[in-house]
Structure formats: C-alpha cells, structure tokens
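Of the protein chains in this complex, all but one are displayed in their positions.
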Amino acid sequence: MVTAAILGCAGYTGQETLDRVLAHPELEPVALGSDSLAGEPAAALDPRLDGDLPAFTTNAAAAAAGADVLFLCLDGDEAAAFEPPPGTVVVDLSGAHRLVDADLALAWYGAAPGAWSYGLPELYAPVGSLIANPGCYATAALLALGPLAGEIDNVVVDAKSGVSGAGKTLRQSSHAGFVLENLSPYAVGAHRHAPEIAQQLGAPVCFVPHLLPVRRGLLATCYVQTSADVRELLEDAYAASPVVRVLPEGMTPELARVQSTDGAEVGVFTDGATGTAIVICALDNLGKGAAGQAVQNANVALGLDETAGLRLHGVLA
Amino acid sequence: MVTAAILGCAGYTGQETLDRVLAHPELEPVALGSDSLAGEPAAALDPRLDGDLPAFTTNAAAAAAGADVLFLCLDGDEAAAFEPPPGTVVVDLSGAHRLVDADLALAWYGAAPGAWSYGLPELYAPVGSLIANPGCYATAALLALGPLAGEIDNVVVDAKSGVSGAGKTLRQSSHAGFVLENLSPYAVGAHRHAPEIAQQLGAPVCFVPHLLPVRRGLLATCYVQTSADVRELLEDAYAASPVVRVLPEGMTPELARVQSTDGAEVGVFTDGATGTAIVICALDNLGKGAAGQAVQNANVALGLDETAGLRLHGVLA
Amino acid sequence: MVTAAILGCAGYTGQETLDRVLAHPELEPVALGSDSLAGEPAAALDPRLDGDLPAFTTNAAAAAAGADVLFLCLDGDEAAAFEPPPGTVVVDLSGAHRLVDADLALAWYGAAPGAWSYGLPELYAPVGSLIANPGCYATAALLALGPLAGEIDNVVVDAKSGVSGAGKTLRQSSHAGFVLENLSPYAVGAHRHAPEIAQQLGAPVCFVPHLLPVRRGLLATCYVQTSADVRELLEDAYAASPVVRVLPEGMTPELARVQSTDGAEVGVFTDGATGTAIVICALDNLGKGAAGQAVQNANVALGLDETAGLRLHGVLA
Partner (left out) sequence: MVTAAILGCAGYTGQETLDRVLAHPELEPVALGSDSLAGEPAAALDPRLDGDLPAFTTNAAAAAAGADVLFLCLDGDEAAAFEPPPGTVVVDLSGAHRLVDADLALAWYGAAPGAWSYGLPELYAPVGSLIANPGCYATAALLALGPLAGEIDNVVVDAKSGVSGAGKTLRQSSHAGFVLENLSPYAVGAHRHAPEIAQQLGAPVCFVPHLLPVRRGLLATCYVQTSADVRELLEDAYAASPVVRVLPEGMTPELARVQSTDGAEVGVFTDGATGTAIVICALDNLGKGAAGQAVQNANVALGLDETAGLRLHGVLA
C-alpha cells in the first residue's frame, strides 16, 4: 500500500479527497490533518467515518507522518508557506503554485511559484513530485478550450458554480438566505482563475463567474472565434479518456449528471447567427475540479492506475 | 375606471398580469379568460382570489367582453391567430408579433408580423394600440445593450432564467427532479429571442440561455467589444427611470433582489485582461420580463401613469 | 402621520418591518437604527432604498428619536435590556418578553417578563403600549390550535421553516452548503417556542422544528386528540379575518402561496386510521411570523386600520 496524508481534511476538498482515498485500492490514509479537529476521532468530521481511521492530528503532524503522498487541502497562504518533505509526492489543491509567472503569482496569491508542475492529466501531465492541482473553473475552461489553444480569439468564459466552490468558511455570500433563489455574479472580470486559464491557453481570457443555488457542480460556457474544426479537435483530445466525455452533436452538458462524480462532459455548438464556437464543460467543482483531479494527479505521479479511487461509474438519477 | 380582460389567465404570465391589474388604481378586471377553467370561480386558480372577481370564461368570451384593454397571455400560435377587436388596446405577451421581418416571423413563430408595435418603454416606446411585449431574455439583453446600439461588436449574451420562464406546461425539462441541483443550457446558439435582440440592436447576437434551479428571475451577462463609454451611456439612458437602476461602480446585479418585482438592475464592468465591456442585467422574467412590462406598455398606450400597478417598492429580504 | 423608528433595521426582521412601514399609508419612518450601518445612507442596506429615507443611526439614537412607535428587531438580550421610552408604543420582535412565567422567561431568555402584552391579534389582542410579538413557529402553531385550547390532548407540533428564520448571523447551519438538498431537525424537543405555545394553549406541547432548504416560509403540522368539531371552531375563529384563511375541505396549505405575504393558511384534516385531528398552518416566518404581525400589532395599539401596510393581496405565481 501507498500511504497518504491529508492536510486540511475538515474542509470540503479535504473531505472529498479522503472520500477518494478511502475508495482507492492502493492508498492507505495514515494521517488526517486538521488544526481545528486535532485530537478528535475521524467520526467527529462525519458519523459515516468509522474507528479504523486514525484520529485527527495537527496539519504539521500530518505533514511529518512520513506518508508517501501528501494532499494539501489548505488555504493558499498556508500552502504557499508549506515546506514539502523531500522525496514525497505533494498535490497542492490550493492556488498557491498554479501561476508560473512570478509577478502574477505574487499579485494573485502572494506566493513565489517555485518548482511545481501544473497537473491536468488529460492536457498537461504533471512532471515530478510537486504538483499544482488546477482551479475548478480553470479545469472546466481548459477542458473546453485547451485542445483549441493557438487557434482561438476573443475568448469569453461565462462560468457558474455551486456554493461549495467557496469553501466551508462562513461568509455572507455563502449564507443560504443569500444563495437560495438567487444567481450572483462576482469578481466580474477580475477573478484569479482568469490568469491561470490564460497561462495554459497562451491567450488572454475574459472570465466571469456566477454563484449558483446548488451545493456542488460547475458549468462553463465558453465562446471563441476560430476557424478550426472544434468538434474534431475535442473528440481527438478525449477519445481515449475515461474521465472526459465529448457529447454527441446537439446534446448539452448538464451539471446534475456530473454531480458527485470525477468525470466531465463537453458539448460543442456553433452559434447560428454569428458563427461563434460555443464549448460547454460541466464537472463537479469538488470532483474533477478538485479532489478527483488531485487523486488522479497523485496516481500519475505514483505510477498507479490513473483513475484508481475516482468516482466515474454509475448512473445515479 | 378602464376595463381590462386577460386571456390565458391561468398560466404564469396570466396570473401575474392579474396580480398587477388587481393592484392597479385605474384598471378593473372585467373578464378572466381561460379555456381550461371556464365556468369556475376566480378562486379555482388561487384561494387568495375572492368572490368580487368575475368567474372564468373562455378566452373567446373574454375577448368579446368589450374591455378597453386586452392582455394576451396565450401561446404564440393562439396569439398569432387572434383578431384584435377594433379600437381596443391589446398587449400580446407571446412572441407572435415581436419580429418585424416577415421571413423571421414566419420561421420562428409561423406568424406574419402585422401592424404591431414593439414596446419596451425605456427604449422603444409603443406606438398605437397593438403592442408586442418583448421576450424576457430580450428585455434583459436590450436593457443592457440597447443604449449601446451601433457602438458594439462581437456581442455575446449568456443568460440564465428561473423555471417559470418555460411556463406551467408539463415538460421533462421543468420536472423538479431535472431542475433541482442542476444547471442546464438549452437551445444553444438557436433560441428565438436571439433574432429579437438582434432586430432591436441592429446587429447579430450570440445568445445562450441556461435553466436555473430557481422559481423566477433572470440574469443576462452580456459581453461586447466597444470604444464607447458604456457606463455613461447606460446612466444617461436610465437616469429618469423608475424601473431600471444602474448600480454604482463595483456593485453586481443579483437575481434575488429583483425577484417578484417589476424593476431591473444593470451593472457595468470592464474585463481586466481583455478590456471587454461586461454589462449585466437582472430582472424577474414574470415581472419586467412579462406581466410588469405588459401593464407598463398598457399604461403608456392608455395615457395612464406609466408605473401604475407595478411592483417597484419595498425591500423584501 | 405617525412616526416610526426601527431598531436593528439591517437584519431580516428589521428590513421586512421597514418594507411594511414604507407601504403603510400612515406610518413615516423617521429613524433607522443599526449599530453596524450607523452613518451610512439607507441604500447601504439595499440599493432599492432611495435618498428620501433618513440615514442609519445607532440603535440608541433611533430609540431616542421621539418616534410614536418603536419596532425592536434586536437579539433577545438586547431587547431584554431595552428601556422603553414612556408613552411610546413598542413592539418587540424578539422573544425577550413573550414568556409570562418568570422562571421560564429567565431560563429561556435570561429576562424578566415585565409588563408586556402578548399580541397575536386574531387570538390574543395586545393591551397597552408594550407588545411582545410572537415567535414565528408559535404564531403558526397558535393559529392552528389556539381556537381549540382546552379541548385538545397529546399535542404534537412538527414544524418546518426556511433559513431566514435563523437570521442573517453567519452560522454553519445557515451555510448554503449545509442547507441545500438537506432537511435538518434541530433543538428536538427542546426549542424555546415550545413553552411559548404551551403558555398560550394552557397545555404542554411536543414541538420539533426542521430547517428547510427554502429562503422564507414556514409550515406547522399539528396533531391533536380531541372530540371537538375542529373545522367549525377554526372557521368561526377566522370567519372575519382578512389575514387568516381556513381552506376548504381537502385543500392543503402550501408554503409557496403565503411566501412574501402577511397572510396565513389553515387546513383541517382527520387521520383515516387513528382519528387524530391534523391542523396545518402555513405562513411566512418574516411576514405573519414577524414583521407583518409586528405592524399589525402596532396598528391595533395605535388605533389604525389593522391591516394597513400589510402584504395581503395579489396572486404572485
């Protein structure tokens, strides 16, 4: 067995990472880090967790537990300050190590980029043992547009996410009295996932996120000018992927269908009036947009089956 | 008092129109048409309606009741086949008479345009007694972009609507098991409100609607290339409007805040990476997007106070 | 005009009280108290509020503004510590002054009951100028059961409320990631509205509240053993009420129909298997369950039309 430790295990991405580790045939959770739950049994997070799991420790203790792979489910500044133990595979689910440009990394995350590899296995295979896990919005936009890089102009990404994308932290904008029966655009034209998308596409992106009244799931509607055969490029890119599915002509991705899974759906359309290419990607912000991709990246780095531990099967209504 | 008849009173837009007529100081509802409820008392639609209201009649009987103003809350083909009584103000809430171009009208609604006037009072004041009430999506896109007409390129309108926009008719896509915890794009690049928006803007529009898991309300995020001073044009356009509010810099429109009202909010932004102008409009698809605007149009045509009967005040949480 | 001041105007009940005061033909809002917004214009609470309103002041300043009527939209302990200005009508929307029994008042609210009158106009008309406004759950249970007092046994009240019932304060249990797609019972058999209901009924009550994934609205399903003619007692009690509607036989109350109104619906049923009487009441926790009832109580105390300012009309979908 490969031993795994999770830091920040009590947040959404930590809990979801634990879920995949528990389902993984070759990963064994040996340390659950949470500064708020340290000393408590695993069941303190959720009564579904039983007594075979280790009790929570501090994040520092979890980092020092000697695990083969570490999942950092921390805030960006905590992750930026983290010192990776030599020889350990580390997957950082925060944004701290995503931006390669030093000025951008400093401006958006107050962090130096360091020697981390951006890992989105279908498009940008992680290299080495320090892996920056992409943002949820960036994953959706890149799955939609990455295979078209270099052939697109005037990129607009209009994205919509469930509330878990903002984490468990208590904020007015996550209060159910604000979220229910609402749709709220935010960080309009000024979200930190925009430079991340632009970095990977090599082109600037106009990006607007919106908060949906759903618990989890994300859909990005992408508009581009291009003369490429968009469908062909996307179908070629994902022909062999067990994770990303290009839908048949005329079929639209739906958030509900990928909810609680680690897969993604991509739909391809052409606007009848303007010829604009429209590529839509749906995924679960906590699945392919976070924990699912983190475990997928770890699998690649560890030489395991790429989809081990992932939620890719089933047809829940 | 001015007498009013509502045809199709049992649907969402009919019921909401009745709501505004009941609140209107100068309109008196003299006929409630509904082919499905004909013969039933008003309370058959909703127990809140009391015995002072006339019982339901057929739509044909309501049309023949001699009312001063008729509200057509019918399907497009029923509205297309409707013969307006001479001398009566008629507001058609369907799409049948919105498109001026005969080919487009035929293609999208199977209807000839006839002598109807497109009425969106803030931008296109209705003329004469036959008024085509704009579509809900079109109203939002036009409130955002109408004042910029002639100065914008590459128009993308990404819109999101609550489920009441699709009416009370039973459809798989309106089933709560489909709608809840979902976001579903539909008619991608091929929705009939696109030619309506284009007609009024004088420019083609790339338009994608999405179905939200909310009961009512709509938000359109519009992206354009322009060298105009977008904020100035919009603030000038709505400076005197009691219905449309341009929000201060940095403030985003929210669906919840306009829900169950007849007002609209407009927010203006510039994308930090690409300079794209982003104009966001929120309104209630059944309010300013349908019944509220219909009564507003009727007020204009009848020479009444333009906002009589509308829900514009209050600060519901 | 009668002058009104609202303390705690930035919370849900404060904002909703302001909404009714604005709609009231005889109340004039002369002071808006909010310790967090003091010094800000009214639009800081909501852009719908315009410049004619006074700016926010501290709650202390609002209390001292000399208004004819004060609405206390404060936490229980703030309300308990409040010194009513002599000769002023004060409606306390908190629980501080609802319990008459000194031990219970101390146990549940840390407060002495003092000389306040419990005001639920349909059943318990307020007396004097200091009025304790009932709890939202208590209002629903009492509208269902109050007319049956003395004739019922084994009272079970199973209640379900939207999230605004818990206020705007940030809590894990109000986080949308907790509320959406969830139903959560809380304070099971130990909620402070239970002694309030029992006090008014003169009988102990088994009460369990549940948190619904809705923004506003509340429904209480009440089960009692009785030999009384339940429907007759309820229909008699509310025959003349413009606020409470007893539905016809077989018709069920629905939360959505009373949402954003100040009315209430009551349905009466008999269980086919056990003969248990089932009385169901639906109301809006912020309307008849809080701000609507507060204004109704003020109207009674001030000798105004009892329903002035209330939202009782209309048929919103």
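Quick notes on this one:
For reference, chains read A, B and C in written order, and residue numbers begin at 1 within each chain.
Throughout what follows, a residue touches a chain if its C-beta (ideal position, glycine included) is under 8 Å from a C-beta of that chain, and two chains touch if they have at least 3 such contacts.
Keep in mind that this is a model prediction, so the values were computed, not measured.
Residue A:22 is the one among A:22, A:228 or A:273 that touches the chain missing from this view.
Check C:255, C:294 or C:315 against the missing chain and you find that the one touching it is C:255. Although one chain is hidden here, its contacts on chain A can still be listed: residues 12, 15-16, 18-19, 22-23, 45-49, 164, 180-181, 215-216, 245, 247-248, 251, 256-257, 260, 263, 265, 286, 313-317. Within the complete assembly, residues 154-156, 158, 160, 162, 177-178, 181-186, 188-190, 194-195, 198, 204-208, 210, 212-217, 219, 221, 223, 225, 252-256, 259, 267, 269-274, 276, 278, 280, 282, 317 of chain C touch the chain that is not shown.
The chain not displayed touches chain B at residues 12, 163-164, 168, 170-172, 174-181, 213-215.
Note that only the chains that are shown with their structure count from here on.
Mean C-alpha positions place chain B and chain C at a centre distance of 35 Å.
Distance between chain centres (mean CA atoms), chain A to chain C: 44 Å.
Centre-to-centre separation between chain A and chain B, using Cα means, comes to 38 Å. Among all residues of chain B, those that touch two or more other chains are 181, 215-216, 256, 317.
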